[in-house]
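Of the protein chains in this complex, all but one are displayed in their positions.
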Amino acid sequence: MAENKKPLLKAEDVSEVFGGLKAVADFNFYINRGELIGLIGPNGAGKTTIFNLITGVYVPTTGEILLDGESIVGQKPYEITQRGIARTFQNIRLFSELSVLDNVKIAYHCHVKYNLLETVLRMGRYFGEEDEITQESLKLLKIFKLDEHAHEVAKNLPYGAQRRLEIARALAAKPKLLLLDEPAAGMNPQETHELMEMIRWIRKQFDLTVLLIEHDMSLVMGICERIYVLEYGMIIAEGTPAEIQNNPEVIRAYLGTETVN
Amino acid sequence: MDFFHQLIQQLINGVSLGSIYALIALGYTMIYGIIKLINFAHGDIYMVGAYLGFFGVTAAGLPILPALLISMFVTGCLGMVVEKLAYKPLRHAPRISILITAIGVSFFLEYTGMYFVTPTPRTFPDVMGNISFDVAGFIINGQQVLIFAITIILMALLTYIVQKTKLGKAMRAASFDTETAQLMGVDSDKVISMTFFIGSSLAAAAGVLVGVYYNTIDPLMGIMPGLKAFVAAVLGGIGILPGAVVGGIILGVIEALVAGFLSSTFRDAAAFAILILVLLVKPSGLFGKNTNEKV
Partner (left out) sequence: MNSIRKRDLAMLIFGLILYGAIQGMISEKIIGSFWQLNIILICVNVIMAVSLNLINGYTGQFSLGHAGFMAVGAYVGVVATVNFQLPLIAALILGALCAGALGFLIGLPTLRLRGDYLAIATLGLGEIIRIVIMNIEYVGGAAGFKGIPHLTNFTWVFFTMLFTLFFIKNFVNSSHGRACIAIRENEIAAEAMGVNTTKYKVMAFTIGAAFAGIAGGLFAHQFYLISPNSFTFLSSFNYLIMVVLGGMGSITGSIAGAFVVTFISAALASFPEARMIIYALALILLMFYRPQGLFGYMEVTNFAPIKKLLDKISGNKGV
């Protein structure tokens, strides 16, 4: 699997300026295939901005982002998804009026091969692929313990279930790299623990590389292999959970200067 | 020289027409600014104003100014009533519901109007006589003078209300962010109500002035000017008062030039072409700022 040392995703000197304000400055990082990486930092540090840069929602002001060694800068979000990066959103963005099942089915979109003519005449590959999509979606829902809710409207799900559905939906796009934006936000410790197990499990099962933003330190320290710490749009530390926990810069960023000494 | 002369004359006509668009557009833009509704009934409110002015002058035999003021007051109240009955219950409904309701109110005003005053156009009496002024060879007639005077007075008054009074402050706060304004103690229902009153009375003034200017009114007269006033509001930047005025005048001038130098059948197309152009180049309008959704 890790046949080469080329990272799956690499950002080189990425900066993003919003009207004079540097939201992200000289951001450098890499993720190797199969890794599970955490991105942490205080509120407003620019974490979600980095997700938006990777997924093409924003275009970097300067710098380069490489997926499998190829630049993805300037590509539209849907093109980047088609190339194998899927994400969840911090503020849940489900297709809220649709059924749980349909939410997942939509994400198979970029893998559908039947064309418009086959669609409207219902012939050729249409039936086969639609069946396959439904079956695979139900399988995914089962993994996330959502199968009993398959025909419920997404907005009626409890909060934790909505977060799980977001992950299920992202997986349906069959990504190589999964970006999770605060997956445990609003969950209780029990749910967070289950989520942690689930992330571990899907990573193995789907052969995924995962990058996650999270405030819940038990989750980040519990599953991430490597952590980047962001403050004011800049990386202030990088390392294993143990290294990060003892890094004075990180402690300062989180607790303020006075407490360093 | 001849071309130049004609150009100036068309500009005068254009500014007169544009002032009327501006008065309607102000109401449009105020209402949109505060409840984000394209009030399709606004043009019909203007029609009601024109008829009230007409009956004030003819049936009640009033001079034009009292008739104008009465029309403005009554139409303003009508605007408030429409808001109370039709829009207020839908304040938290999806946008399309309110929009469809506005279309419904528009139909209702048009056809109830038609029911009472018959569809036949009425001739607005000549209230200004045949006065006209010759300014360096350019003709400005009495109606145009009246339009300019009334428009300037009303705009000065509106500026005063919006900038200097407590109500105006509340209106600005509410159009910036209704919910926060409410938290700060602004009675948003009252502010919205007053916005409809002011917007509708401005439209009524425009209606009466159009009656005086073109001498003819009919129950469907509000449809096109209503739409064009909205174009003017979009052109200036929706929700921005000076934008509505500038947008209205630009639109009036362009229409007068198209009608004068090209063909009057393309007059309406010109307005819509401007609309499309503005929306594609700078949807926030001449005076507006661009905003993006946060991800």
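Each chain gets a letter, A and B, in the order it is written, and its residues are counted from 1.
Here, a residue touches a chain if its C-beta (ideal position, glycine included) is under 8 Å from a C-beta of that chain, and two chains touch if they have at least 3 such contacts.
Since we're looking at a predicted model, the values are computed, not measured.
Set against the missing chain, the residues B:I100, B:M128 or B:V145 yield one that touches it, B:I100. Considering the full assembly, B:I276 is the residue among B:L7, B:I153, B:M184 or B:I276 that touches the omitted chain.
Screening A:I65, A:L94 or A:V250 for touch with the missing chain picks out A:L94.
Here one chain is not drawn; of A:S15, A:Q82 or A:N247, the residue touching it is A:Q82.
Residues touching the missing chain, restricted to subunit B, are 36, 38, 86, 89-90, 93-101, 103-108, 110-112, 114-115, 223, 227, 230-231, 234, 263, 265-266, 268-269, 271-273, 275-276, 279-280, 283, 293, 295 (touch as defined at the top).
Although one chain is not displayed, its contacts with subunit A can still be listed: residues 55, 57, 76-78, 81-82, 86-87, 89, 93-98, 102, 105-110, 112, 114, 116, 119-122, 126-127, 129-130, 133-134, 169-170, 172-173.
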